[in-house]
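Here it is: the structure, laid out below.
Just one protein chain is left out here, and the rest sit where they should.
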Amino acid sequence: MADIVSTKKAAFTTEFYNSLFEVADGEKIKTCLQCADCSGICPFGYLMDFPPGRMIAWMRAGILDEMLENDSIWMCVSCYACTEVCPKNIPLTPGLMTRAKEELLLAGNIPAELQSALEFSQRYGNSLGESPRKRADWATGLDFEVPIMRTAKRPVDVLWFVGDYASYHPRVQETTKAFAKLLHKLGIDFGILGPEENSDGDSQRLAGERGLFEMLAEKNGKAFGKYEFNEIITTDPHAYNAIKNEYPQLGIEYLVRHYTEFLAEHIEKIKPLLKENRKIRVTYHDPCYLGRANNIYDAPRTLLEAIPGIEIVEMAHNKSTSLCCGGGGGGMWLDGFQWEKGKVRLSDWRVKEAVTTEAEVLVVACPYEPPRFEDSTKTVPGAEKMIVKDILELLVEAMG
Amino acid sequence: MNQDIYVVIEHLQGQVADISFISLAAARDLAQETGGQAVGVLLGHNVQDLASTLAADGVLYADHPALAEFTADAYQKTVASLIGKNEPRAVFFGNTSIGADVASVLSARLSLPLVSSCVSITGGKITSKICGGKIMAESELAKTTTLITMIPGGYKAEQGQSEQSPDVTSFNVPTLDDLRVMLKQYIQPEAGDVDISKESILVAIGRGIQTEDNIELAEELAELLGGTVCSSRPIVDQGWLPTSRMVGKSGKTVKPKLYLALGISGAPEHVEGMAESEMIVAVNMDPNAPIFDIATYGIEFDFFDLIDPLLELVEAAKRG
Partner (left out) sequence: MTNIVAIVKMVPDLVEELEINDNGTGLARDWLRLIINEFDNHAIEQAILLKERDGGEVTVIAPEAEGVEDMLFTTAAKGADRMIKLTSDFAEDTNNHALARAFAETAKAFQPDLILTGVQANDDLDGPVGPLVAEYLGMPYVGYISGVMIEDGKAIVRKEYPGGLIGEMEVVLPAVLGIQAGEEPPRYVAISKVRQMMKTTEIDEQEIPELDPSGGARINRMYLPEAAGRAEMITGGEEEIAAKLVEIFKEVGAL
């Protein structure tokens, strides 16, 4: 009995290693130098029994089966820091960490919070467990109508993919309404899918549920296919990443831009609408999925610079070295688990850093960030007065 | 069939359960309608004294060693034989670990109709509450003896209690051999930290408590009310309370009779864990705190100004 078990486990290591080559650029894993840059830069690397570098070493030694019983890989928030610094350009985040989480999930090794979020995503099309019928409820109470494709029944210029947290979380709904107001003010012809929209699925994919991701993508693809529009715009960097980089492999291909790119293009129309403002010192947090994952660093800054009175000061970690808020890769749904392991929150670190810039406002551009950073401002010393705002909220406020 | 209303009394370790008093209150109302009596049905071994606080017109008592502790088979057989003989108009059971095990089996065994989750009964109209409290259903007594399981909400336990010590009449227990369910032992809950999901009174603290020392105030209040302190996540994060006290998405889901939320804003992540509390009383300085959207009662006030007079009045109420 023991022999069969150990052969089976050894087989897992080989099987797993070989499967990594199937990911795009996955073969590069063979060239790992064991330099430990990845494990070193990983914000939670010190809490993992198998940070990326060690995972590769054990695989090469043929003894990675123990990973299946270990749960510290759930500390990975898919922030792309490791991928960014790897001197051999190994796709560590999508190629290794995601695959490891997939195996853990198949083996039933999954924290309970994450399980609920995945089950909610499957049942309700959003990870918060809210009724899909209420997905567009955030739009009631605005003094103009937000067109919902199913009732509008006409082509639009821009299809706005809103996202889960932007639709349902009370704090993030403020950002969503701000974008709606901006689009309205700029006279953009737009529409949303409303109840027909499902979670983009990207964080679920990175948390190891490939099957769920494909199911959600298929549903969104069907919804997209029903309507006519010129491009998709999204306020959610995770949705942006999914629709731009992952959906095409499933045959769902559309032109997609993040709102920062879109608005940066319209900056000359926006500037005249921005009124004089008092001087505000702000610092901008580069979201992982806009920055490292998709190289969008300038557009958000262009927008901020256009606001009169704004003084931008950069944090020590900025652009490609930005510190993750901790929400990605399933992190939004692993809070309790990660707190138990580390007694520290990545969002607290980031807010600490923001405090040192003496900025009044911490500016964000991703829906995971307002609730996470606002929570941190309540406990990080010196951050009590710090305000967290999305670029969109600042733009709308500057319009008066 | 007589017009009496029977209530199968639930008792555990020498205590009559509240649900039995509640059922008696309902039974008394119904007995008025039918013109019969409200009768307690007490099973056990040497427990006739438990009849003394029942607000019943009479008590039928069955004494047998096999009935000393609740076991499904023994209770089912005994109650079945009683109903078969006397044919009361209706029989109430608690919708509980004791009552629910008996009522449904008897419905099938004796081919008697059963209505469950009854919260009140007026003018012969039976009102049940289902689907997490979101749906009400109305039915009525059938032509034959009707079995009803009760849930709390429509009557208070006091309404079923009395000083008057009803008459106790013994009735014959059928043969209780070949019982298929036997009690081996009771296992008491572990000492050690409280399971907040099992508490019926919770005093919940949030960031508004400000310092670790202030938690004492909440604990004092909780103790006086017979409850326990729980919290939203930040308190646990600070290490001021153990994780077992956390309510919400990353913590426990609770459904107590009373959830007293002190200085809790009502963020979705917290509300998820307590929205189904029977009664929510929220104290918060912020009139826009989302907690007020789901609370039964809201108090826009500084908890620290409130706590001293409140503790005084609560202590007085307990003494008096």
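When the chains are written out, they are named A and B in that same order, and each has its own residue count from 1.
As a working rule, a residue touches a chain if its C-beta (ideal position, glycine included) is under 8 Å from a C-beta of that chain, and two chains touch if they have at least 3 such contacts.
The structure presented is a predicted model; accordingly, all values stated were derived computationally and were not measured.
Among B:V47, B:A68, B:L114 or B:L176, exactly one should touch the missing chain; which is it?
B:L114
Taking the entire complex into account, which one of B:V47, B:A72, B:L176 or B:I215 touches the absent chain?
Here the residue in touch with the unshown chain is B:A72.
Of B:D195, B:E216 or B:D286, which one is in contact with the hidden chain?
Of all options in B:D195, B:E216 or B:D286, contact with the hidden chain holds for B:D195.
Hey, which of B:E140, B:D193 or B:E212 is the one touching the hidden chain?
B:E140
Need a quick check: the contact residues on chain A for the chain that isn't drawn.
Chain A touches the missing chain through residues 102, 105-106, 108, 110, 112, 115, 118-119, 122-124, 129-131, 133, 208-212, 215.
Under the stated touch rule, tell me which residues of chain B contact the chain that is not displayed.
Output for chain B: 12-13, 17, 69-73, 96-98, 100-101, 103-105, 107-109, 111-117, 126, 128-140, 142, 149, 156-157, 180-189, 195, 198, 201, 225-227, 257-258, 278-282, 292-301, 305-306, 309-310, 312-314, 317-318.
Throughout what follows, only the chains that are shown with their structure count from here on.
At what distance in angstrom does the C-alpha mean of chain B lie from that of chain A?
45
Tell me, which parts of chain B touch chain A in their complex?
207, 233-234, 237-238, 243, 246, 249-251, 267-268, 272, 290
Which residues, counting only chain A, touch chain B once they are in their complex?
113, 128-129, 169-170, 335-336, 339-340, 345, 371, 375, 378-379
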